[in-house]
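The other protein chains are all here in position, but one chain of the complex has been omitted.
Take a look at chain A:
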Amino acid sequence: MDAAWEALRLVLSWPYIVYPIAGTLLAMAFSATPGLNSASLMALAIPVTIAWDPLPVMLLFGAFVGGATFMGSITAILFNIPGKASNAVVLLDGYPMTVQGHAREAIGAAATSSALGATVGVLMLVVMLPFMRSAALALGPAEYLMIAIWGLTTLAALSGGSLLRGLVAAGLGFQLAFIGYDPRTAELRFTFGLDYLSDGLSLVPVLLGLFAIAEVLDLMASGRETLAPRRTPDPLRGRVGGGIRAVFRHFPLFLRSSVLGTVIGAIPGIGGSVAGFIAYGQASQTAADPSEFGKGDVRGVIAPEAANDAKDGGALIPTLALGIPGGTGTALLLGVLTLHGLTPGREMLTDHLVLVFVLIWSLFLSNWLTSLLGIALVNPMARLTTVRAGRLIPVILVLAAVGAVQYRGLLADLVCAVVFGFIGYRMKRVGWPRIPLVMALVLAPLFENSLHLTLRLHELGRIDFWSRPLVIVLLVLTATSLVLPVMRARLRAWRQRGG
């Protein structure tokens, strides 16, 4: 406790307070710039900060981790363009809210959910740190496989009322994920003989194509004048306060999603994108009235946003306690810790506990700062949805193209984005859901690798699938998320019949 207060005193003291603020602003700028992200910012900052003391480095990198998540949700809500895969699920209900003129409310809900979700993540990080070593040893490929399967059960919720088409889109996502080298045999699979595809399809051009370019193509072909409706005198009639209040109105949902996000974020190798998808699926499957999900329900914004931001705190648990990074950002953070002579694990949690708390406070501060700035910027950004489409389209197109090209310096990524743009446009026009495709693309590698490893270990007699408690827990959760919506629907039908 003393270490936590000492760390807070340091974070709030001059000149150290400048580092998390500057780090947050930089992370926001990088995550809002096409082709750049917080990982590239961290990579650029490593050589600059190598001679610094560990304290300002912790402050800066904590802010880099926390400051980047929320910006991608703003573009997802306003323009149907997710900043990264983890923001894709927010557009399911966020963008319909914008189209209905409730962009401010959606961003208010997302910002509040994001800040409070991060707070829950950080609190859970502090509570769980001492127990993490034994918990991490309980995780193996069987648990990873069950998490992937659990994630896939949310397909029904992500399919927008057409489960069959959602399943086909997920099948297509799986197929696309199989492209490239097989990780076990190093055989090339389904590359059409193209060198570009040997490393597999990159998620960035696929996302930019399926959403940004498809949206622009739809806007051009439909002849819509603006993104937001012009039928009413005030197309931006929603209020930020309405969004903030909505989070407190659905507080149990918010809390459940935050805990879920932290737990999933704490599992190394799962990836943050999964947290938002599972949280959305859970929100829809456990809702008393799920009929408005996908049509602009604020609960569909609150749940994934809370999980997305809570996962940042969760991702730090294995990084600090075990030295196992959860993703690219935490891998770079681990490199920074090592460069400054800090070894994650027991030493880090005893001898350098103040520095650990400095990192945690910085993450906490940056999440709140991002949300506050997001709310402050909501009006000018929401006004963009009323700008004439003819003026907005070339700017969106150029930014999407820059994002695709600058990501790896390959023009082929832009060509790939254009191809997926056309596919996304056709899918949108004929009512095929696109989110299941993205979710399958994210989950497929985890599913395939874990399945092979589990089967192999089972063959060798190294694991007994049914004797692992976490597998049973995940199996129960999977079965619940499949059965609960059906039971609720039947109960509703029975009540409507007057039973």
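FYI, a residue touches a chain if its C-beta (ideal position, glycine included) is under 8 Å from a C-beta of that chain, and two chains touch if they have at least 3 such contacts; residues count from 1.
The rule we apply is simple: contacts and distances are computed from a predicted model.
> Would you mind picking the UniProt name of the chain not drawn here, from "Tripartite tricarboxylate transporter TctB family protein", "Allophanate hydrolase subunit 1", "Spore germination protein" or "Biotin-dependent carboxyltransferase family protein"?
UniProt lists the chain that is not shown as "Tripartite tricarboxylate transporter TctB family protein".
> Which listed residue, A:L92, A:A279 or A:V442, touches the chain dropped from view?
Result: among the candidates, A:L92 touches the missing chain.
> Which listed residue, A:L349, A:I393, A:L457 or A:L475, touches the chain dropped from view?
Reading the full complex, the residue touching the unseen chain is A:I393.
> What does the interface between chain A and the hidden chain look like in terms of residue numbers?
Touching the chain left out of view, chain A contributes residues 30, 33, 35-36, 40, 44, 80, 91-92, 95-100, 160-161, 164-165, 167-168, 171-172, 174-175, 178, 182, 184-185, 187, 189-190, 213, 215-218, 220-226, 228-231, 294-296, 388-391, 393-395, 397-398, 401-402, 405-406, 409, 411, 414-415, 418, 421-423, 425-434, 447-448, 451-452.
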